[in-house]
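Removed from the display is one protein chain of the complex; every other protein chain stays in position.
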Amino acid sequence: MSILYFFLYLLLVTIIGLLYMGAARKITAHIQNRYGPPVYQPILDVLKLFAKKDTASHGIMHSLGPVIAYTGIAATLLFLPLGNHTPLLHFNGDLFVVLYLLVVGPLGMALGAGESANSNATIGIARALSMMLGYEIIFFMATLPVFYHYGTASIYRVIQAQGAFPDWAAILFPISFIAGLFALQGLMGEKPFELVVAPHEIASGPMVEYGGKYLGLLQIWHAVGIIVETGLFVDIFFGPQSILWFFAGTFIVFFATVIVNAVMPRFRIEQAVRFYWGLPLLLSILGILQVYIWR
Amino acid sequence: MAMFYLLLLLVLVGIVSFVLGPIKVLRNIIAFLGAVTAFFYFLTNIKPGLIYSLNIRVYNVHFEAGFSSMFFGVIITALFIIFLIASFHEENDGAYYLFAYLTLTGALAVLFAKDLISFFFFFETMSLFSFLMVLKGKSDTSFRSAFKYLVWSVFGGYAFLMGTFLKVYYTHSVMIGDISYLAGGVKLLILILLLAPFAVKAALMPFHLWAPDAYKDSKDTFTVFFSGGLSKIGVFGYFLVLFKVFTEIAVKYPYFLKAFAWLGAITAALSGIYAFMQDDAKKLLAYSSISQLGYVAVGFGIYTHFSVVAALFHALGHAVFESLLFLVVAGVYYRTKTTDLRKMGGLIKRMPLSFIGLLFGIIATSGIPPTIGFPSKWLLYEALILKGDLLLTSLVFFASITAFLYSYKLVHGIFLGKLHEEHKNVKEAPLGYAFGTVVLLVPLLVLGIIPGLVIKPIDYIVRFYLKPELGYNLANMNTPLGHVNFPVVGLVMGLTFALSLFIYLIAGKSYRAEQTDNYTATEAIDEDFELHYAGEFYGFMKKAFGRPLTWSFEKILNAFLKLFSFLGEVARGFYMGDARVYLFYVIAFFALLAYLMGGKL
Amino acid sequence: MNGGLLFYGSSVFLMVMGIFIAITGKHLIKILLGIDLFDVGLNLLIISFGYVNGGTAPIFSKYPHIFKNVVDPVPQALVLTAIVIGVAEMAMGLAIVMKIKEKFGTCNIAKLKELKW
Partner (left out) sequence: MVSPILVIALSLFFAFVIPLLGMVSKKLPRLVPPLAMLVNLWILITNIKFVSRGAMLVTTAGLKPPIAINLAIDRFSLLFVILIQLIGLLLSVYYLSQDNRDQRFYMLFLLNILGASGIVMTGDIFNSFVFLEILEISSFGLVASKKDRKALEGGFKYMVIGAIGSSLYLLGIIVLYLTTGSLNMAEIAKLMPHIPESIKLFAALLLLAGIGVEVELFPLNAWAPDAYHGAKDEISTQLSSIISKAGIYLAARIFFTIFNGFYALKIIFYLGVITFVIAELAALMQKNVKRMLAYSSIGQMGLLMLILSLVAKRGDVFVITTVILLALNHAFGKGLLFLSLGALSGGNGEYEIENLGGNGRANPLAGFLFTVGALSIVGMPFFFGFWSKISALISLMKTNVIYLIALVLVISLVEIYYYGNVIVNLFRGEGKKYGISIVPAAVMILFALFVIVFGIWPHPVFQIAQSAAVSLIERTTYISSIIGGM
């Protein structure tokens, strides 16, 4: 029974993620003075992709790549508290479990895309991994003061320790929060850090050789990814006390990134990495200093 | 006595395999049986607390087996068997096995040594014979590397000897024992000197310069033992010095520990960066090995109960996954005769087992659950945050991100991408390599899911010295900060994988496409088209990081060498005259003496 | 210390001259001669150490009471040995110089510069 509950939970989050993607397209379209597709369009896309026959595969790892990617993000989701709502098998959602599981997704995609022997895909992966050297560390450093302040490594306990509006970690640690926002933009792979996919340069990068059900899996990976990434951010900085607040928070954060995405141009890869090693790094270090001073 | 018999057995097996050198089959059988016998003899007969003194008249050699020596001894001996089985595929002479066995003898004796002089003796033995092993390496540059390795190891050994003499001078005892009661700064000096050889063995920056070259140029199978096994002597030494020789170090020298931890983190981070800039698989792995050992140093530097548990667990993990990676690369070299990432690619279809080995190896290296790399990293982070050094934590985290970068570069360079024409008919690595790969995969996964199996003995080692803070049973680990149930993590991953696989299977069919059947905009591609992107893989990082990447410890070392060469030139200049000049020296010498002693004459 | 200042002075002068010649000389034989001069000076010095003003030779005699003022015999014996040794040394040295002349074609010490590296 509980296993069924799991599947339903996962399905729900996937659908919500897809709806977010649709919303993003709609928002972008409005900013660019277009009408845009309906919000549920991504769901239709995914269904269509899954239904497609005759998909090209370059080998076993190429096929398994998207599977592993979705595995990784789904497992992460199961360790991430959605506000005060926690899945069955959680143990207070330890930060490091989440952070390390979060990498499984990109790794799976990278392994799969690598086997296709398409240089575009490989370049995309190289960019993705290099970007991690930028945003992951900033994200980590931005969240560290929060965990240190509340004396726990559990995301769930961090949420519980925060209260309603003025007790948010975002307000306690504004500098870290801003650094975290920078990192989130990279984590989501939105412009100006949209280097991995970069359709105009490397033909959507790792995705270039994927079609049909593989692309479908990657789509739902991306959809859950949106929830997990923004959710992690919201959990840590806003401490949502209910699942509704959680989704509201994620949507607001996502909305912000989408707007930035819509109006920004794209960095070059070395610019992006170097950017992260500038101001955001400084901010995150300042955030750490702040928690030291507070204590 | 058991310890002595064990060492004697190893020496004898070494000599017998040397004598049997040309008769290959018999030699291999003897060498193999010797290693296996030693392993089981170790497991059955050597118990913690066993003491033995060997009187060689001139000097008493004292042996004692402790929990820590048991722990490391089992790792080293087991890896030796794996190395040995794989090495039978290579062209080796009898002397190779003699040196290998003597290296093992030295390493085990170091673990057992109870007094500092024997410790030095066996440490030098190990260094000497492992130097000879590197000297017998495969490439033309192995000579240079072996030389470097020798000088560095001996440097470490001599620093240790200096520390020993200082210790004996002030305490009048050569036994390895507490010297915390000593007063003054000399203790700190002794501490640094005693740690030096282990920093060299465990390739802690700035003592790591020998490692990339020596790992690269030693024979591939030996590197498995070299990197996985012998570096454990360094970790053992950290433990020995920081716990057995200095029990109050955390109170007396907290800043030393802090510096040590930072050094470890810098090692981990910088080596990670160097690693993903390499284009040679073995060199990449060498830097990765250095990087991983950096975490161990961090664990020791934090000096709390579960940071040390994490360090020791990570040492075990390093032995497992780094050996696995080196073994797979050795197998690949055996088939393709290259370790250059740019010249390989697409081997996944030809060497699937090696691919699986490497895949799990890099997953463990990156610390992704459910593999052996995860529990130690998790514990380490908990310890770091609990300690409150957030910048250090960030540096360590940075280092573990570099692990993703070099890991992927490795697996992509060898197994993914386009299969090269000349590797079209490559076969799976031979049995010896495959055996090691499969054997190493077992602890890699089992200990990742049930780390409690070895946390218990490790806790036994550490509990004696530090207040136990870590709650654990077979499945769970509890720290004041958090709690992880490792089997559940594994289970969740398994479940979600099943789900994803289910989605994959119910969705539409797919067909197998050729590698040339690719999207390349309008470019027409054929077999000759270079699809494999492996060289300059992270080339743009040079632009991003710029100058710091070109900094290197080697420059400092070179300046030092230059100083010595200058002094040497000056000294040599003295001996370049003719007879009259020499005569003048004599007279001048007496004139000087007469002047100096003028008052006394 | 019965020798006069003259003996000591001249022998020390000889020694210093010998060393000076050996250090400044360019010709191999000149250097050898300098060393020899040094030896001679040394021998003279030793003799003069044992010298007794107005003394007689240290010879065993039936009438020991006549020879009250006997010079010390030991230095003389030593010097005899030293002279012999000096000769041997000179012989060896000159032999080497001969060979050097044969091989190098010169006796200039500044040209003997094979041994540097």
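Note that the chains are named A, B and C in the order they appear, and that numbering of residues resets to 1 at the start of each chain.
Note that in this section a contact is a pair of C-beta atoms (placed from the backbone, for glycine too) under 8 Å apart; a residue touches a chain by one contact, two chains touch by 3 or more.
For clarity, every value in this text was computed on a predicted model and none was experimentally measured.
Q: Considering the full assembly, with which of the depicted chains is the omitted chain in contact?
A: Those shown chains that the absent chain touches are B, C.
Q: Looking at the full complex, which residue from B:L8, B:I556 or B:V581 touches the chain that isn't shown here?
A: Only one listed residue reaches the unshown chain, and that is B:V581.
Q: At which residues does subunit C meet the chain that is not included here?
A: 1, 19, 22, 28, 31, 35, 38-39, 42, 45-46, 49, 74-75, 78, 81-82, 85, 88-89, 92-93, 95-97, 99-100, 103-104, 112, 114-115, 117
Q: Residues of subunit B in contact with the chain that isn't shown?
A: Listed in rising order, the touching residues are 56-58, 117, 121-122, 124-125, 128, 135, 140, 143-144, 146-147, 150-151, 154-155, 158-159, 161-162, 165-166, 168-169, 564-565, 567-572, 574-575, 577-579, 581-583, 585-586, 588-590, 593-594, 597, 600-601.
The rule we apply is simple: only the chains that are shown with their structure count from here on.
Q: Calculate how many whole Å lie between the centre of subunit A and the centre of subunit B, each centre taken as the average of the chain's C-alpha atoms.
A: Here the centre of subunit B sits 35 Å away from the centre of subunit A.
Q: From the C-alpha centre of subunit A to that of subunit C, how far is it in Å?
A: Distance between chain centres: 99 Å.
Q: Could you work out how far the Cα centre of subunit B sits from that of subunit C, in whole Å?
A: 69
Q: Spell out the part of subunit A that touches subunit B in their complex, as residue ranges.
A: Touch list, subunit A to subunit B: 3, 6-7, 10, 50-61, 63, 66-68, 70-71, 74-75, 78-79, 89, 91-92, 94-97, 100-101, 103-104, 107, 110-111, 114-120, 122-123, 125-126, 129-130, 132-133, 136-137, 140-141, 144-145, 147-148, 151-154, 203, 208-209, 212-214, 216-217, 269-270, 273-274, 277, 284-285, 288, 291-292.
Q: Using the touch definition from the top, list the residues of subunit B that touch subunit C in their complex.
A: Within the complex, subunit B contacts subunit C at residues 576, 578-580, 583-584, 587.
Q: For a test of understanding, state which residues of subunit B touch subunit A in their complex under the given definition.
A: Touch list, subunit B to subunit A: 345-346, 348-349, 355, 359, 363, 366-369, 374, 377-378, 381-382, 385, 388, 390-391, 393-394, 397-398, 401-402, 404-405, 408, 411-412, 416-418, 479-485, 488-489, 491-493, 495-497, 499-501, 503-504, 506-513, 515, 517-521, 531-533, 537-538, 540-541, 543-545.
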